[in-house]
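Okay, structure first, notes after.
The complex appears here without one of its protein chains, the remainder shown in place.
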Amino acid sequence: MPFIPHTDDDVKTMLDAIGANSIEDLFAEIPAELRSEGLDSIPDGVNEMDISRLMRERADQDSRSLCFAGAGAYEHHIPAAVWELTTRGEFYTAYTPYQAEASQGTLQLLYEYQSMMASLTGMDVSNASLYDGASALAEAVLMAVRANRKSKSKRILTPRTVHPDYRRVANTIVHNQGIVLDELDFDRQQGVIDPASLPDDPGDVTALIIPQPNYFGALEDVDVLTDWAHAHGALVIAVVNPVSLAILTPPGEWGDSGADIVCGDGQPLGAPLSSGGPYFGFMCCRKAFVRQMPGRIIGRTTDLDGKSGYTLTLQAREQHIRRSKATSNICTNQGLLVTAATIYMSLLGAQGLERVALACHANTMKLLAALDETDGVTKLFDRPLFHEAVVQFDLPVADVMRALSVQGIIGGVSLADDYPELGNSILICATETKTDADIETYTASLKRIAMRLTANRCPVQPKM
Amino acid sequence: MPFIPHTDDDVKTMLDAIGANSIEDLFAEIPAELRSEGLDSIPDGVNEMDISRLMRERADQDSRSLCFAGAGAYEHHIPAAVWELTTRGEFYTAYTPYQAEASQGTLQLLYEYQSMMASLTGMDVSNASLYDGASALAEAVLMAVRANRKSKSKRILTPRTVHPDYRRVANTIVHNQGIVLDELDFDRQQGVIDPASLPDDPGDVTALIIPQPNYFGALEDVDVLTDWAHAHGALVIAVVNPVSLAILTPPGEWGDSGADIVCGDGQPLGAPLSSGGPYFGFMCCRKAFVRQMPGRIIGRTTDLDGKSGYTLTLQAREQHIRRSKATSNICTNQGLLVTAATIYMSLLGAQGLERVALACHANTMKLLAALDETDGVTKLFDRPLFHEAVVQFDLPVADVMRALSVQGIIGGVSLADDYPELGNSILICATETKTDADIETYTASLKRIAMRLTANRCPVQPKM
Amino acid sequence: MLIFEQSKSQRANPSQAPLQEAGIDSIPAQFRRRRRPLLPEVSEMQAVRHFTRLSQKNFSIDTHFYPLGSCTMKYNPRASNTLAMLPGFLQRHPHSPDNLSQGFMACMFDLQEILKDVTGMTAVSLAPMAGAQGEFAGIAMIRAYHDAREDTARTEILAPDAAHGTNPATATMCNYKVKEIPTDAQGDVDIDALKAAVGPQTAGIMLTNPSTLGVFERRIKDIAEIVHSAGGLLYYDGANLNAILGKVKPGDMGFDVIHMNLHKTFSTPHGGGGPGAGPVGVSPRLEPFLPVPLVVKNDDEYSWLKEKDRPQTIGRLSTFMGNAGVLLRAYVYARLLGREGMHRVADFATLNANYMLARLRKAGFEAAFPERLATHEFIITLKRQAKELGVNTMDFAKRLLDYGFHAPTTYFPLLVAECLLIEPTETEAKEDIDAFIEAMIKIQHEAESDPEKVKSAPHSLPVRRLDDVKAAKDMDLRWTVSE
Partner (left out) sequence: MLIFEQSKSQRANPSQAPLQEAGIDSIPAQFRRRRRPLLPEVSEMQAVRHFTRLSQKNFSIDTHFYPLGSCTMKYNPRASNTLAMLPGFLQRHPHSPDNLSQGFMACMFDLQEILKDVTGMTAVSLAPMAGAQGEFAGIAMIRAYHDAREDTARTEILAPDAAHGTNPATATMCNYKVKEIPTDAQGDVDIDALKAAVGPQTAGIMLTNPSTLGVFERRIKDIAEIVHSAGGLLYYDGANLNAILGKVKPGDMGFDVIHMNLHKTFSTPHGGGGPGAGPVGVSPRLEPFLPVPLVVKNDDEYSWLKEKDRPQTIGRLSTFMGNAGVLLRAYVYARLLGREGMHRVADFATLNANYMLARLRKAGFEAAFPERLATHEFIITLKRQAKELGVNTMDFAKRLLDYGFHAPTTYFPLLVAECLLIEPTETEAKEDIDAFIEAMIKIQHEAESDPEKVKSAPHSLPVRRLDDVKAAKDMDLRWTVSE
């Protein structure tokens, strides 16, 4: 039987030991009327050969494309060693390290991860992961409400330059608790929050969220924003891209006293695009707030012989101890992705990560320039950026994107739904994986498409 | 520096310890006039991202094809676990297990492998691998010459039903030693050696090679052949497909006393097609001949505490001890492929391997029937077979094969060069990986091609 | 040794970094980092060696029997990993247009259908990223349901006292108060207490069945009846679904919403803590509230339903669509099992558990619920050993590690003193189960003859018993350069 090692003899011996006549007898306590008849819509079992064939066909169907989309998921080079090591059975098939002595591999790795993230963000401590960037932001909001004891408003200032889906997720998760995510608008020229537009007397604000780079790829005035928030008794929640931190000021150094909570998505650190997950959310904070953190935290301690070892710690924050008073309901997190990220950061080092960040920046600048030079395409904001930018088409964005996709090019992510005021705009991204030839392929296709669409007086269905 | 961990400080400290001024000084003993100027045709180093892109493009270029070729390399389903385990660093990056205590993983696995192969072939002992099937046959011939002390002729009867490239390789390797591979012809109707055609008085024959299944996929009269050889003082060298042994009589049971040496290619046991290698050669023999075997052999022994352990043994046969008197010059073998094969056999078990063999047989029978029913294609031999067969076309074989390949179908392997007397024939194979739909795809394409080629009065270049 | 301790500042791995020379001038200095972060600077080999060695310090399914109760540590087929990591799947950007995504979407759609059938629910969302997030989605849907009906006085969620910690924690996240319902001596919910507890303030109840006590909640129909008539809904915590796969469907028991832990029942790996996937299934009345996105099929074409297509949705739970790679693994596993295979899961998980229980009892260990059949797991209480020999559950657990077995779950549920919650799963062979039982018997002998040995275990692991109190006190949570 697939995955079941029992022989008929085993079954007999085991039933004898139990004193039962059949396996069926072991289900005697289930009321008969509840027993189900079968699983009609579930197909017969197949073998590994057949499912392999099916999955290969399906994977091939969604074949490789030339991808200039970012918007929260970035195509980076991942060293082969990362996943060869990460999928070693000992990492891949272990549980959460509840028995510390039998899990020193995972635990030491997580301690190393926490150290790396704390240093990258410039914060004191890191937890061992949350689900993803968006849910990490939700947890950060909940944490800020707990941590900012002086504020009673549960009001979180949320710039529209924060990833729209992060804002949606945060709202899904926090709104039941009466927390309000108050929108802050952005400057149409710059694509960032204009610090001058911030009110002098904002009232009781629990926290201000600051994205850096923001959803448009643009760099916010983080120092001013941080100081403004702190001046008004609000905590600062930073939402950052971890790769960008190789070259950008870490949130721990923003303004006079730094951000209070830092979160984001760890995907750029070694997680493949993989349709959007599994990625992982990271969270760091000041030491003073550590008891308000959600998620696992690993601490170094000693064993009976005084030897160093690692263990889950501060568990009194967690659901399995504190139950309804826990800092979060999270239990299973995204450990394996953290394993990959730790190996990724170890293979790249600070120098390597810096080169990745610089190459992403340079390639996006090149792409932006190339597009800006293309007829019918305009660069939208005039602002320093990391590795994303917004461009606007003269033509309907959906048609352009569809036509590009038929040629295997994902030209970017349309902003039409989330920022209708920006017209036919898309968010573009060129990471270190993109060559000059790739950029040329993109702009050349775009020119052809523009010509065709203009000639045809769109909308038009490109021929498949 | 790629793969080199030295910092400038390290280099300085190390040179100081040596008492040298520069690394260059360490090459002082190399005569200056020999020093090379550079490696002009070697390109600049690239990084892993760039080589990955290049290799992906090249691999994609040779994209998946529907393959009905066998002829010594068979497409089988390989459980995912096989290579995930085989490429674990501890197997993948270890050396030959010279330090037994630090290599018990590899050594125990090899002992298990030897046990499996001995049982599969019905022989007493197995070595731990040779390079591939063809070179294993060469080694078997050399071994037979050493082992058959009564024979002085160095004459090896070599049926033309043995894989032509095996015969070529054997000849390359043994001919310098004055060994003669005497060809034995086959029966044109049956595609096997006709036992009745064997001479009553063959003279001094050192050994007879018996392939089962033979190159045409047909089953030889192994019992009669074995007994005939033994009756005339010749040893029997069996060349077998290991998967076929799940259903065919093992060489150890051929005739009255079984084959003496068994060899073949282990590829069907878990090695991917991989352009022809790495595969591995296996060799088993009677215990009496073990000291004549080439290659590594692992034995079970005990340690200082009496605990079981495994070690390289009978090393006095090998080049590092016996030097010019060794049984072979082989040193590095194909250990990793044996690792894969051992895991493969463990995952399949005797039952599973039997099902694989039966499915291969059944699918080839289906393919053969389907082709035989196709106009212009005839089945050539009338003989029980394992999983290969010969069919003949009415049309020029090269044209047919080329036209098929343009449609991504590898229709088989042409016999035109090696067996011109068989006309426009090919050797076909359908393993367990082929479905009825695949067979249908093949015959449908063939029909279209035949129609086109006939209409055009070939030869013709199919449009690409 | 920490990876940082192998670091040297000039070491670099140029084969992993872009070769391209790229400036930073277009980013003004005010935005730029001044000091490099403390990431290790090691060679590729040093990293490979370090993490390979670290991995060897773990117990895992691939190396050890791991009968961690409530966690369903079964074999994770390697094919699931290999196939989920096919380049076509790994490289798919979450914003890939539908015309470049039909292969992936077909898998997701098929998986939704399979999960509907095994749960007996009418619709499934794959969005939640783990069990706890599935719980959140479920309770948020219950709240949305009551809200939509303007039934706003419901402020309480009921849960048995044996419930997993995520249940009450989730209720809190959804702004519910939690009322605990006691368990009776047989491990069933105390029906009278339940009756007393329900009322117009009851939003719903969260239940696992089989419960975390390793027994089947026999009066589930009554419970459903009681809660439903009070206007509350039933939430099924699917962590124990392995016990009843193909035997009973939560939908048939009267549940309105369920989450599944695919990383348990559908054998996706636990990865040393995650990722998992916690899809939710619902009965018709909760369907409008399902979290987005969902995959639908029209004329053989798959497409996504998002916020704008689902006005009543509780919303989005992740930036994209949840843990897609985990879902692919679960799909492969489900197809490998097929219909018959699913039935067998519950059969053999239950057989293994009852066999272990029977043999352990024969050996003198005390079952928490001696009159009950085990489900896929069961509880042994070591309170006698703790009292008479001073050797407690934790000591037994640590000593098991020395014998090469991962420990069962300890001290959960809290309700049973000195408890060991043991779940062998269906993929373990009788021989391994027997070996575990032998180890338990040996430890029992040691506890009698040489208790110190057990109390100071483990003795053969990379570290000896660790000081958790010191860990919490010192809060050494990161390496810093000063060391």
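Per-chain residue numbering starts at 1, and chain names A, B and C are given in the order in which the chains are listed.
The working rule: contacts are C-beta pairs under 8 Å (C-beta built on N, C-alpha and C of every residue); 3 or more make two chains touch, one makes a residue touch a chain.
Model, not experiment: these values are computed from the prediction.
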Of B:105, B:195 or B:233, the one touching the omitted chain in the full complex: B:105
Identified contact with the non-displayed chain, of B:236, B:283, B:298 or B:397: B:298
Hidden-chain contact residue, picked from the options B:278, B:396 or B:423: B:278
Chain C residues touching the omitted chain (full complex): 6, 8, 15, 43-46, 48-49, 52-53, 56, 61-64, 75, 77-79, 336, 427-429, 431
Where the missing chain touches chain A, by residue: 1-5, 7-10, 45-50, 56, 79-81, 84-85, 89-90
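FYI, only the chains that are shown with their structure count from here on.
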Per Cα centroids, the chain farthest from chain C: B
Centroid spacing, where centroids are CA-atom means, of chain B and chain C in whole angstrom: 46
For chain A paired with chain B, centre-to-centre distance based on mean C-alpha positions, whole Å: 47
Where chain A and chain C are represented by their mean Cα positions, the distance between them in whole Å: 21
Per-residue multi-chain contacts in chain A, two or more chains: 47-48, 52, 60, 64, 77, 79, 87-88, 432
Residue list for chain C, restricted to those that touch at least two other chains: 11-13, 16-18, 42, 44, 48, 52, 77, 79, 81-83, 87
